[in-house]
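With one protein chain held back, the other chains of the complex are shown just where they sit.
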Amino acid sequence: MFSLENITDSSQKWLYATFNSTIALVLQCVIVMLLVISLFAVLGLVLVLMERKVAARMQIRLGPNRVGPKGMLQTAADTLKLMMKEGLTPDGADKFLFNLAPFVVMIAGMLIMAPIAFAKGFQIWDINIGVLYVSAVSSVSVIGILMAGWASNNKYSLLGAMRSGAQIVSYELSAGFSIVSIVVLAGSLQMSDIIASQQTGWWLFRGHIPAIIAFVIFIIAVTAETNRAPFDLAEAESELTAGFHTEYSGMKFALFFLAEYINIFIVCAIGATLFLGGWMPLHVGHWKGFNHVMDYIPSSLWFLGKTFFLIFLIMWFRWTFPRLRVDQLLSLEWKYLLPISMFNLLLITLIAIMGWHF
Amino acid sequence: MGPIALLILTIAAILFSAGGILVSKFLVRGSVNAQKGQPYECGIPAEGSPWNQFNVGYYLFALLFLIFDVELIFVYPWAVVVKKVGWMALVEIAIFFFILFTGFLYAHKKGALKWM
Amino acid sequence: MNASQIIFYLISAFVLGTAVLAVTTRKIFRSAIWLLFSLVGVAGLYFWMQVEFVAAVQIIVYVGGVVVLIIFSIFLTHHSGSELPKTPLKQTIFSMLAVLLGFAFSYNLIAKHGFPTTSDKPFVVPVSAIGEQMLDTKQHGFVLPFEVVSMLLLAAMIGCIVIAMRSMPKGKTIQKQASPINGNGKTQDLPVPTKTMEEETT
Amino acid sequence: MAFLKQYISEIYQAVSSLLKGMKTTGSYFVRPKEIITQQYPDNRADMKIPERFRGEVVMTHDENNEHACTGCTACELACPNATIKIVTKFDTTPEGKKKKALDTFVYHLELCTMCNLCVEACPTSAIKMAQTFEHSVYDRSQLLKKLNKPGSKLRAGVE
Amino acid sequence: METNLNKVIETASQGNSPFPGQTHDLPGGGILISSFNDIINWARSNSLWPLTFATSCCGIEMMSVASSKYDFSRFGFEVARATPRQADVIIIAGTIVNKMAPVLKRLYDQMADPKYVIAMGACAISGGPFFYNTYSVVKGADHVIPVDVYIPGCPPRPEALLHALITLQQKIKSGLTREQIRAEKPQS
Amino acid sequence: MYRETKILNVDSKVSPIGGDLEGAVGADEGELVINVGPQHPATHGVLHLVITLQGETIQKVEPHLGYIHRSIEKMCESLSYRQFIYVTSRMDYLSAHINNHGCALCVEKGLQLEIPPRAQVIRVLMDELTRIASHELWWGAMAMDLGAFTPFFYAFRERETINDIMEETCGARLTMNYMVPGGVMYDIHPNFQKRVKDFIQLFNNKIDEYDDLVTNNIIFQNRTKGVGILSAADAISYGCTGPVARGSGVTCDIRKLYPYEVYDKVAFDEIIETAGDSYARYLVRIKELRQSVRIIEQLIDNIPDGDFQAKTKAVLKLPRGEFYSRIETARGEFGVYIVSEGGTTPYRIKFRSPGFSNLSALDHMSRGSKIGDLMAIMGTLDLVIPDIDR
Amino acid sequence: MNSIPLTHILFVSTALFFIGMYGLFTRRNLITMLMSIELILNSVNINFVAFNKYMYPDKLNGVFFSLFIITVAAAEAAVAIAIIINLYRSHRSIDVEDTTEMKY
């Protein structure tokens, strides 16, 4: 079984052997750049298509199936069309900020990619503050949204932006607390350490009920943080037409659209890493044979499988639930999630200190 | 790769976005008309600017958020060493939380968590 | 110059440039955005200095918290589209002079002193080290400040609430038209629950 | 404690109601045979349109290119929005008498509301509703139609 | 008058075009060697996002097209956008009255290019049932904005709307402008 | 061929929407005036609401109508008594049948026609099917307003079944034009009874699904309970009818109070909820679905034989006088008021549409609530805008 | 990495400090003044971390101090903004000139 680790290692070795270190570094940078860009593009295409297909299946219809084989090229056509569509900037807008906002959102999305371990040894930067870094950078995107909403000079946009501002910052807290719960168990912020600590089992299963509670809270919080239904107040179609990106068209809108899906992928990847062991295969106690078979599946598949499972979960929410109202949204966070997650953190600490986890 | 990674990623994001925007800028010609630049408001000309002073009901939440956010940054280093430090850590964080939770309850009681 | 140096100068230029813009631009919302960039640049500087933890904290607190709060308060208190009044030219010149002088003086001092960098030891800040020292009850521990921080935050929180709630507009009472004259209290006048949403959700 | 109990039971009920909803959508997700989509352009061949469906007004012509319209304008009068315009001419019958006959049956498809009143009104059942519906055109003027086929004439025996 | 009318009708009804293409392969038989324009037109035609614009009864049939039974998402049309900035096609589903006409015009103006218009139903084509004796109905949406495809009916069946969308796709794929298509049709 | 109004002229500072926009320009500090509609996904058509907001709290909602005012009343003055009926199905197109029915009743009242029993039963069956279809659409659209998309598709699945049945018998899916003075246009299709029975069987299971998906959903309940409260006295004063008034505890079902056709011979309950909030209105409609099913179940096997249409003259002339008929549509009381001068066309015709009165209560109901609540309120008002504008 | 001399970092921090000062001098609006103060605090933080890194790499006190300063700055910002908004509500202005009679 080939492993991505070998590929990265050997390519790095080859690079450094062939060129001098500066050129090798530059080449490496270029390779990484190309990789992430293509990852972005592919993720965008796949996730949007997946969303539409999942929605269609839940809504007893077929979904895109006529563009390309089985509708595979639907999102490609969409992207191309959006690229070939005029990008308007309203007259009254603050043009500079208006055009800057999609960049901010994209950069934030891109930066969070850094510490994510896509497979064993396939990570851009195993930063030692891993998850803290993630929650830090993800808070930048709220500024992009506020910027977009304000600069559009549109009332819907502004209202949407303010809502999402309040929403994202609030839910960051409970997301943070549930991340910390895992940090307590794993004893490190570094992604690789956290994954390594799940060698014997995923924290979701090993951490008793508090871990499950943390997981649930995490999922709720990240759904809210990515402005997904049922928390999609920032772009509540029936209230604010398109929310903060009402005035965006063409490629700039596509970037917001893409960033939304990238963010979903990222938060689900984080969730998979923290709770479901990242690329760690599923191991069950002493079932040697079973574990062996599981090991045989490449780690990247494990990672993607878990991530896409979580993404599916989030899509499932979207296509099932009505939207919350703004005040309910905030009271859900402040009256339920935050106190529960704080209390839960104490429980987890107890478990960790007593070593009660498996 | 260290901090360089961040730089690369930033550049990648900029390239990616700028590429798309520039392509559409150069290849697509749009029609021009007087209404196009007007803000969209369901097809009715907008009256009054949204940039007027505006009542944000959420700023109290932002205030509270800031406080809790700061709290959270102290929890991170604590969380890393919980297992090493043991009981002491639990006690310390319990005190820490307790004090803050008092504030939280106070806020709750004062109705600050209620939407206005 | 190697890559690291270039990056340092880039970041520095970014920080200073955006900071200058932040204090000079006359659109208040843009000013907040420039401030944000400046703060992000400072975080970049921390990354460059390899104190990732402080960098992350910088971003979390400033970008996610303070700037958002500032933006909200701008919405609340300004016609955010309009420009701030121009500072009188005289004042600008004097402040500029004062600031330049001050800068020249202080930097002169710093440059003179020269700060010999004594050690070439690599500077690494593992989070666990921070954590350990923070929870340490011994002499060099920071457990007391740690707990004091919570008191500080508590005080700040209560302060905020007290101050903010004091002036909270009581929500201009929205006039619903009164019920029509003489409901006549007939059969239809069934009791209508007047419970509000808040009561329902609490 | 009572407060806590209520708090928890509230959460329990909320979560269970949400799960129920998810069960419904999820059950459809795993049962693709519930999908009811008809693939329109592909199912054109075997599409069943009820015979009463009113797609447009047509005039029936038999194999001799004869129709049953006497040009009596009853349909024109019955039509609520003047979709039909009957242009008549005077034919000379074999006996040499002049007789009013249909020249052009003008039908504005773009105006027609498929209300069936004209068909009901026609004494000779010369017109009927067709089940066609694929009328999209690029140009509005193409919707103006002449219902009697070129060279058609009145079927013998229809009064 | 009568002969004139006859001529008009005859020239008009000739252009009964055959059913527009049924499958939507890549231009150039599935291989991406076709010219750049073809690819762009392929993308545009397969990603027509409608504006949620329904004024009356025809709007309900438009909703039916979105519903599971007809499901226009198969063609990639389901991303209905509420804001004209992101929409590609206005489906004028319903009557346009004088008060609404400026709104429609404004919405159309505010859409980003390229943009298309489908007039759905008798009302949008000509005022339909409200052509005579009404003081407030615009006699055809094409008095307000240019229309690409007309689909008569009151309301048209959902399939008919799908047919109109396919017709529009054909038009986009042909790469011709509105005027070109009008000019060409009579000869074809 | 239309008269350009001032709205086209962007430069002019004249207020484009009917009325003073003083509020917008010189608004109180912190107030935001925002237009919702006429093109807005939540207004179900072209209602235009001018909302004054304080933060997100609604201070005032001002409906502006007329974006689909098609001058139907004027038009009907020049249409004969047979012709004008079809126009009314374009008013409340979701209850097209019932509207036509109301008009036919009014004409029949004038003509003093006896309707054959078969036609009566068919009419009632069609009415109830229409009501189900209308409520289905409302349910889906309301859920969509509140942000849940999937119910819309489930609702349309059932609705399509009804549409198919309708199409088979009446020849059209939405604007059936099946009622004519004196009866119905054609006899029912041979398949009709079987298909309706199949549908009823299927439908009974589906309503439970609706409950799982929406009615019992905690988010939905929180969004609608206590929102947009309308007291019974207010409901009467605002002239609300139909499920809106019944949600406030007002008995107003025309089918019970002034029975027409065979409604006095079938057993069904008038649903009354007393809370007066959005949830109550929601419940009324959901429960009405079951009542409609009940009516259909009673009638479907008992369609009497006989004519489906009474004999009428080719040209109908109503005697001089005034005729008023009331009928219960899916939205409330629909009234047709014909003033006849003895000619072949009505002298004056007035349609009393349920939505018009229901809409007038919107401002009252939504003051002080949030924008999100407005969607819940609008959703449960179940407005059909052409019905309001006519 | 250490090829940058400490003075260069100090240059940045000093410059940032004085930019903040400039803002404080010229702006007459409480929110913009608050922003300037944030800049000043940041320059201090840079110093702390830089000194820690260059001169006492085996200790963490500088890092701790900067952490606490950030904390205090955040708390200060929160309270300040609460006061500003309060002030605005009572004075309808947040210009320093207009608020000199503030007597709390």
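Observations
Order of writing sets the labels: A, B, C, D, E, F and G. Residues in every chain begin at 1.
As a working rule, contacts are C-beta pairs under 8 Å (C-beta built on N, C-alpha and C of every residue); 3 or more make two chains touch, one makes a residue touch a chain.
Everything below uses one rule, namely that contacts and distances are computed from a predicted model.
Of "ABC transmembrane type-1 domain-containing protein", "Cation:proton antiporter", "NADH-quinone oxidoreductase" or "ABC transporter ATP-binding protein", only "NADH-quinone oxidoreductase" is the UniProt protein name of the chain excluded from the display. Among the residues E:Thr83, E:Gln110, E:Ser136 or E:Thr167, only E:Ser136 touches the chain that is left out of the figure.
Panel shows chain E; residues 98-99, 131-137, 139 of it touch the chain omitted from the view. Although one chain is hidden here, its contacts on chain F can still be listed: residues 1-3, 5-7, 15, 18-19, 65-66, 69, 71, 73-74, 78, 109, 234, 236-241, 250-252, 257, 321-324, 333, 335, 337, 339, 341, 347-348, 350, 352, 356-357, 359-361, 364, 389.
Please note the rule applied: only the chains that are shown with their structure count from here on.
Any chain that touches chain C and also touches chain G is listed here: B. Greatest Cα centroid separation from chain A: this falls to D. Averaged C-alpha coordinates put the centre of chain A at 38 Å from the centre of chain E. Mean C-alpha position of chain B lies 54 Å from that of chain D. Centre-to-centre separation of chain C and chain F, using mean CA positions: 53 Å.
Under the contact definition stated at the top, the residues of chain A that touch 2 or more other chains are 25, 58-62, 82, 84-88, 129, 132, 150, 153, 155-156, 162-163, 165, 169, 172, 187-189, 237, 241, 246-247, 250, 319-321, 326-328, 331, 335. Looking at chain F, residues 7, 16, 29, 32, 34, 38-41, 54, 56-57, 86-87, 150, 152-153, 157, 160, 175, 213-214, 217, 219, 222, 370 sit in touch with two or more other chains. Here chain F touches chain A in the complex through residues 32, 34, 40-42, 56, 143-150, 152-154, 157, 213-214, 217, 219-220, 222-223, 370-375, going by the rule given at the top. Contact residues on chain G toward chain C in their complex (touch as defined above): 1-12, 14-23, 25-29, 31-32, 34-36, 38-39, 42, 45-46, 49-55, 57-58, 60, 63-64, 66-68, 70-79, 81-86, 88-90, 94. Per the touch definition, chain C reaches chain G in the complex via residues 2, 4-5, 8, 12, 15-16, 19-20, 22-23, 28, 31-32, 35, 38-39, 42, 45-46, 49-51, 53-54, 57-58, 61-62, 65-66, 69-70, 73-74, 76-78, 84-85, 87, 91-92, 94-96, 98-100, 102-103, 106-107, 110-111, 114-115, 117-123, 125, 129-130, 133-134, 142, 145, 149, 152-153, 155-157, 159-160, 163-164, 166-167, 169.
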